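What follows is a structure written as structure tokens; I'll ask about it next.
The other protein chains are all here in position, but one chain of the complex has been omitted.
Labels run A, B and C following the written order; every chain starts at residue 1.
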Amino acid sequence: MTARLHTHQYGKAETRVVRMVRDSPRHEIRDLNVSTALRGDFAAAYLDGDQSSVLPTDTQKNTAFAFAKQHGIGSPERFATLLARHFVDDVGPVSGARVDVEEYAWERVVVDGAEHGHTWVRSGQEVRTASVTADDAGTTVIAGLKDLTVLKSTGSEFRGFLTDEYTTLPETTDRVLATSLVAQWRYAGADVDYDATYRTVRGVLLSTFATRHSLALQQTLWHMGEAVLDAVDAVVEIRFAAPNKHHFLVDLSPFGLENRGEVFVAADRPYGLIEAVVVREGAADAGEAWTRSVGAP
Amino acid sequence: MTARLHTHQYGKAETRVVRMVRDSPRHEIRDLNVSTALRGDFAAAYLDGDQSSVLPTDTQKNTAFAFAKQHGIGSPERFATLLARHFVDDVGPVSGARVDVEEYAWERVVVDGAEHGHTWVRSGQEVRTASVTADDAGTTVIAGLKDLTVLKSTGSEFRGFLTDEYTTLPETTDRVLATSLVAQWRYAGADVDYDATYRTVRGVLLSTFATRHSLALQQTLWHMGEAVLDAVDAVVEIRFAAPNKHHFLVDLSPFGLENRGEVFVAADRPYGLIEAVVVREGAADAGEAWTRSVGAP
Amino acid sequence: MTARLHTHQYGKAETRVVRMVRDSPRHEIRDLNVSTALRGDFAAAYLDGDQSSVLPTDTQKNTAFAFAKQHGIGSPERFATLLARHFVDDVGPVSGARVDVEEYAWERVVVDGAEHGHTWVRSGQEVRTASVTADDAGTTVIAGLKDLTVLKSTGSEFRGFLTDEYTTLPETTDRVLATSLVAQWRYAGADVDYDATYRTVRGVLLSTFATRHSLALQQTLWHMGEAVLDAVDAVVEIRFAAPNKHHFLVDLSPFGLENRGEVFVAADRPYGLIEAVVVREGAADAGEAWTRSVGAP
Partner (left out) sequence: MTARLHTHQYGKAETRVVRMVRDSPRHEIRDLNVSTALRGDFAAAYLDGDQSSVLPTDTQKNTAFAFAKQHGIGSPERFATLLARHFVDDVGPVSGARVDVEEYAWERVVVDGAEHGHTWVRSGQEVRTASVTADDAGTTVIAGLKDLTVLKSTGSEFRGFLTDEYTTLPETTDRVLATSLVAQWRYAGADVDYDATYRTVRGVLLSTFATRHSLALQQTLWHMGEAVLDAVDAVVEIRFAAPNKHHFLVDLSPFGLENRGEVFVAADRPYGLIEAVVVREGAADAGEAWTRSVGAP
């Protein structure tokens, strides 16, 4: 037999935990989608079907709900850390755990100018994310967001690019720039006010996107990463995946109309996709902490 | 031959029109998804393949872009009305037109406390909708919204219901009530400030959902409909489709924990679906104006 | 008070019922998504919050599961009919019921040339649909399919169409024609072998699409509808909604290449959307049976 079991992990994906706090007339809500994955010596489950070291994924789900009751949801990062450390520290065969959390934000409904105590409307802007990896060596916390869709109607160019025999794109000095941003940033340690820092990073990303002139989406990502590292000491690395959501100028000349940057078609596919990692000089590498899937990507 | 062509329509669906106004440093954006459908005597296209009366769907798309340039986007309702009337009034074989518009809202990015002039973040809450039907007899305007996800963590009961041999549901006097609301309301005429009225209706829907105690989602819909008709004279009919997005209390007793309305699992499927139509007494019927599809629903 | 409750219905949507038959080593599977909706005098639930006539949607779900056990799934149409008649005939306040079923097909895995007895791979082609409406006057059965994606690489033209000042589309005598077909057909009565007839109608739709030359998608729909009525006496009406899934010829001339109908880009949006209803001469109208939603469409 030449086959050998290499890396593996297993867990429960997308447990939808909604936690209310109802201690006062002003309730609180945190709405999470929790995915847990365990690593360790589970080879016997694969090779022999022996489950004696396997904590069921159903139990992982139960644990998420029980922890939500017992510990509350201080922040997605804090909750993910509690869960990940529990699996590593308290469940014998587990040597590593990965917990990924998405958080959906809710805004209070405003009635007669005042925030309502127990009614919310779901805010559909970005999804907040947290990814925590724990093992015997420690814990790594990665915060982030996805689906933050931003657009600027000017202040963006794309010219002076390399051309070859397949190039037909004209240069432009004024285009619409839009992206649905995915950003994830790694913290140096756990002594972080995660909710406050999240708001700070989000604010820096938006204001940099707005105010820095763009010669390319690449440059804009760099500016955003640099600004975050500059503003928040606790962040040592930030990663971006940014689809270039093309807004093409519509040719209205067949109808005798001039289109001076006023009418665009928003295209679905294909789209440019720019990815970049910006790190703080001297920061220790944490490559493994970025690995969500050990199977097929 | 026993087959006969009955109703039919054809059009261009989902033209993504983005309109900027760049007359001053404070740009404006309106972001639409436009679907047009034409009705008329197009039988020859079906029966004989004769296209001489058929304005191509590609032309309908071009018209949407050209009108965005020529007329701007005053509001989704206004833009849909312009397009629908154009097809009926200016294109010979067209006797009726239906234009459906979705609008995606953008909020200005705030930099140093001030709204930015040309950068936005997409607001992911509800999608605003407008459906305009035009024919020789006139024009009917239906405004609306969808995907407005609201939740209240108390103030909702469900009890006293009919039971039969398949009933296992326990009664409750305190549950989470959540829905992803679809609402559409019909205006009596065209003399409406559509943007302002949209904000008013949305506000009434939210505040009614928040403040009225709920004995059932049915009752809540009725209260919302009644409140809209009461608040806005221009609205003569409102229709709701409201999925009951179940949040089930998690049983934590196996873990020695009591769950007093604090930990819920948000379920995907199945879901209750409540539909209702509320009309103003004496309003003329406009059943045909609600018909989007004449083919398979 | 000027508001009045008009039409309404409520039910349980998307109950995912999977029924196995394991009476022999060759198991059987039917995989359904069941949505039920009840109509009747439920006004008190809306107006007063009085649920005494309201059979919970949870009970409707339970009934679907219990009926799957007790009656099996002879066919989606048969199962929907049983459920719909039960609600109308056995639940006092219910005067009308609508049951919509989607069926997902599974094909047996073939091992060493033989069909396996208890292992399947899901067939991702079309979704089969059934919509049954029951009331005191009788029962109407509508069968159908959706997401049947078909393409022909020649045998399709589009020319001779109406033009106006917004028309730029060139004529073509040879194009790719593709659609993701939605079709629904109504049966005259209930004395139908639903599974066999489904296969017949599907076959007629496909062979007609393949073999009839197309001067427009409109004409193709007519041909398909006519052929179904011609082939199957039990069908009295068929409705189509057919998105024209555009495959645009890519302009390769900038690269010195001629594109003779060989390289296409498959576009997402916008798309043409053609709808048509074909009826058998003399068939009674059943307009209400086509109404799935009474709230917002």
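What we mean here is this: contacts are C-beta pairs under 8 Å (C-beta built on N, C-alpha and C of every residue); 3 or more make two chains touch, one makes a residue touch a chain.
Since the structure is predicted, the reported quantities are computational estimates derived from the model, not experimental observations.
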item	value
Touched by the hidden chain, restricted to displayed chains	A, B, C
Selected from C:31, C:164, C:195 or C:230 as touching the chain missing from the view	C:31
Which residue of C:2, C:52 or C:119 touches the chain not shown here	C:119
Absent-chain contact - pick from A:84, A:97 or A:183	A:183
Missing-partner contacts on subunit C, residue numbers	15-22, 27, 29, 31, 62, 65-66, 68-70, 106, 109-112, 116, 118-126, 147-155, 176, 206-207, 209-211, 247, 250, 252, 254-255, 257, 259-268
Where the unshown chain meets subunit A, residue by residue	1-16, 35, 37, 42, 45-59, 61-63, 66, 90-93, 144, 146, 158-164, 166-169, 182-184, 214-216, 218-219, 221-222, 225-226, 229-230, 237, 239-244, 269-282, 290-297
Touching residues on subunit B - with respect to the absent chain	165-166, 168, 254-255, 268-269
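We adopt the following convention: only the chains that are shown with their structure count from here on.
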item	value
Same or different residue numbers at the subunit A/subunit B copy interface, by half rule	same
From subunit C, the most remote chain by mean C-alpha position	A
Interface ranked first by C-beta contact pairs	B-C
Separation of subunit B from subunit C, taking each centre as the mean of its C-alpha atoms, in whole Å	23
Mean-CA-position distance for subunit C and subunit A (Å)	38
Distance between chain centroids, defined by C-alpha means - subunit A, subunit B (Å)	30
Where subunit A touches two or more other chains at once, by residue number	254-255, 268
